[in-house]
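Structure incoming, see below.
The complex appears here minus one protein chain, its other protein chains still in place.
Showing subunit A:
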């Protein structure tokens, strides 16, 4: 359980140099570019340039600006938010298996979303039509925040947050959320059932700029906050007592991480559905590449998260056109084996 233990600075720095980040950044840029250029509809460079200078035809313009660009932006926000949240969770809980789902934010968001899908008619029907599309993401966001807040308050007793209590409360809340979702599934009609099944498999095919920008703003704000937590997370690896003696306010830091994670994952899940795997795996990949110092792991995980999501989205858009499988299938199907390969390579070198 202590693979993330902080190493002396000299060792930790060894692999965290600028070239690796440059390489990862370049890789991400290539994938972003691919996401914009590749797709079932073939757009030539001429089309792209025409759209860029505002002289594109209606078709290519809509494809680029209303389908691919919002996907790319939302994908980056999703990858960034999930990867950094996972990183922070694993760091603060000192548990390499932790992911944002553990503290209930994903389950809470799912309850919120499913509630809107199934019971939406009762309280959304009266809303003016332009507002209705935001009910689902809003419901998901509120659900995620509420459950996370509840779990953290529950585990916050006698002046300290008990990590074991936090995880157990997360397990219990996940079970309750599962039951609530089951109840909604039970009373849903066929159409709602299909909607919520598909929602639960995730998609970044939003194309609604309003929603994409709100999500991206929230995810970015939370991400910036999490990126500054490197030192605290390193010290947490030494144990809470040591971290306390090193001079950090461990309670405040934990609450900050919880809040930022809840905002990031809540916003991202609200827009794209529950996309698993990224929050768990991106930080591990980052550690394999840049070593364990959080100062390096956090930005690396963010870059990797974005690349993984966009890579998965490219795959689902390209693999069986004109149909499009859910992105959740691809994140696990492509990311899983790749991660295994990384682990095995690492094991051969005796690094694990």
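Quick notes on this structure:
What we mean here is this: a contact is a pair of C-beta atoms (placed from the backbone, for glycine too) under 8 Å apart; a residue touches a chain by one contact, two chains touch by 3 or more; residues count from 1.
Definition applied: contacts and distances are computed from a predicted model.
The unshown chain of the complex is recorded in UniProt as "ABC transporter substrate-binding protein", chosen from "Na(+)/H(+) antiporter subunit A", "AraC family transcriptional regulator", "ABC transporter substrate-binding protein" or "2-oxoacid:acceptor oxidoreductase subunit alpha".
Summary of contacts with the chain left out: across A:106, A:155 or A:206, the touching residue is A:206. Contact between subunit A and the absent chain runs through residues 39-42, 58-59, 62-63, 66-68, 133, 186, 188-191, 193-195, 198, 205-208, 317, 320-324, 326.
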